[in-house]
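All protein chains but one are shown in place.
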Amino acid sequence: MSKIMVIDDEPFILMMIEDKLKRAGFQVITQRDSSTAAGRIRQERPDLVILDWIMPGVSGIEICREMKSDPGLANIPVVMLTAKGQEDDEKLGLKCGVDRYIVKPFSPKALLENVIEILERGAAR
Amino acid sequence: MVEIPSITPGAGLSVTLALAALGLSALHSSFDALLISLILGMFAANFIEKGSSLKAGVRFCVDYVLPAGMGLYGSQMLLAGDGRLWLYVLGSGLLIFAITFLVARGFGLDDEITLLLSAGLSTAGAGAIALVSNAWGTDKQDTSASVISVIAVGLVGMLVMGFYPQGLGFGPHRTALLMGATLPTLGMVAAIGSAMDPGALRLAASFKLLRTILLGVLLLVIFLKRKGAARCRRFPWFIILFAGGALAVNLLPGGNRLSAALAPASQFVTSVGLAATGLCVEFDSAPGKGLMPLATSLFSWGISVLFIYLVMKTL
Partner (left out) sequence: MKRNLITGFFIFLLAFTAAIIAPLVFLTEYAGRAAMARMEKLAPLLPEQKLVYFRLLGDNEGRFIAIGFYIFVAAFLVSLFLGSKILGAIKDLKTAADAVNGGKSSGDVPLPGEGELRDIALAFNGLAAALRQKDDELARKNRYMGLMTDALWVINDENLVVEINPSFTRLLGYEPEDVLNYRVFEFVDEEGEKMLRKHLLSCAQGNSSSCELRLISKQGSLKPVTISWSAIPGEEGEVKNCVGILRDFRRETELRGELKEALDYQRAIMDSMPEKLIVLDRELRIVMANKAANDATGGGLAGKQCHWAYGYENCTAANCPVRRAFSAGRPQKEVIGRAKGQDHEYHEVIAYPVENAPGDIRHVVAIYRDITEKRRLEAEITRKNTELGSLLEISKTLNQSLKSEEVFNPVLERLLALMGMDGGCVFLLDEMGVELSLKYSKGLSAGFLEKNSTFRLSDDIPGKVASSGRIFTTADLPADPRTEASVFRHTGMKACLASPMQGGEKINGVILLFSFAGREWTEMDENLIRAAGQAAGMALENIRRYEKMRQLFTHLKWRKDEERKKLAQIAASVAGMSDPDQTLDNLLVILQDLMRADFIWLLERDEGEGLVVRSAPGGGISRGLAPYEKGAGLEAESMEKGDVLIASAENAEGAFSVPPCLEAERFKAACAVPVPSGGDGRPRCAIGLYFRRFRQPGAEDLSFLRMMADMLNVALGQARLQKEASLGKSMAAAILDSIEDGIFAVDPHGSVIAINRTAAGMAGTTEDDALGRMFTGLFDDVADNARLNLLFIEGLTESLKGRHTYRELAMRTANRVSIPIVLTSYPVPDEAGGTAGIVFELRDLSRNQEITRLKSEFVRSVSQEFRDPLSAIVGMSEMLLDGETPEGKKAVYLRAILSEGQQLERIITDYLNLAEIEGGPEKLRIRPVDLRKLIADVAHEFGPLAGRKGIAISLEVEDGLQVEGDAEKLKYMLRNLLENSITYSGENGSVKIEAQTAAGGIDLTVKDTGWGIPEADRRHMGEKFYRGTLSEGTKGTGLGLSLSKRIVHMHGGTINIDSIAGAGTTVRLRLPLRRQTGE
């Protein structure tokens, strides 16, 4: 069973994603505090991380960078949720190693599909 | 080239004079055609108003007919007997040439006259003077003065020696040798030789003709010297003719007959040439040169002849 970690400061969104993914049969770890997120990731070693971009303190993109610079975490795929919808931001995100970029508001169903796809792809590799 | 019409007057005159001379020579053996034709030519030149119409013909005869005739005379040169005698003759000729040359130079005469006098006295008289004059390019005054001097001296010598040849104290051969070795022209030799027997005469003539070789040598030298200069005349081709003739009559069997056969022709042709030479002589110019040429000739020839006579006397 794959472990997915979700980091977002918005409790509702966190809850929503957690429910959806759990329902799909994933193990979900949630984190609201972005500052300790990186440590948590190292700890938990999830199979996929879903990040919100805009968070107080450490932003999602920073966490992603940190992950990608850490060889142990670099392989973990990252999905970025964000309200930022512009092209530059997307580019930046992809440059930092974000595997998937999902713009809010999003459909949970779509999110789930993306996650599954990424995990399957990763497994196939 | 030569145009027949232009040379006719001069050539005709020369021929006429030559014929007259021949005619005169037939009268008496003391008249020799060669000598007479020259004299007649000289007289004619100075007594007839010379028109320019004669000039071309005269020139032609001097340039071509004279050398031809002299060349033909090679066939008359029958050499017999002692080869040493030939050397004597040549030596005499050279001696006369040298002494005349030195004397003339000593008397202060210029190059041209010196050469002409030397050539005239030592080799072939007027004919030689004419040929050398052509080859060297001397002017008429020098030529005339030389011819007159040489003929005058020669005549004097001829008269002296021929008047009483026996008084010389030589036998006929020796006399012939002396005459052949000293007298300037063949004509003079012939004129005197009439008093001697034909054999001696022929010998004398041959001796005389031998000296013509010297002329040939001189002309060759001049030719070679002058080859580069503008005044280059033609090669003295008469030498070839002369040599050819001489060789022919001396070496070929029947040379005598050949010689005899060519005699009249050579005499006639040379007469024409000498007549033309005489026509070139100007009496007016001779005085211009002064007494010197005559004096020189007389003196040098006299000394040379005396010397040769004494040498012969002692030998």
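The chains carry the letters A and B, assigned in the order they are written, with residues numbered from 1 in each.
By our rule, contacts are C-beta pairs under 8 Å (C-beta built on N, C-alpha and C of every residue); 3 or more make two chains touch, one makes a residue touch a chain.
Nothing here was measured: the structure is a model prediction, and the numbers come from that model.
In the full assembly, the chain not pictured is in contact with A, B, by the touch criterion defined above. Of A:S2, A:T36 or A:S59, it is A:S59 that touches the chain left out of the display.
Across A:R42, A:K91 or A:K109, the residue that sits in touch with the chain not pictured is A:K109. Taking the complete complex into account, residues 27-31, 39, 43, 46-49, 148-149, 151-152, 155-156, 158-159, 163, 191, 194-195, 283-284, 286-291, 293-294 of chain B touch the chain not shown.
By the touch criterion stated above, the residues of chain A touching the omitted chain are 10, 12-13, 15-17, 19-20, 22-23, 54-59, 81, 83-86, 103-109.
The definition used in the following text is that only the chains that are shown with their structure count from here on.
If each chain is reduced to the centroid of its CA atoms, chain A and chain B end up 152 Å from each other.
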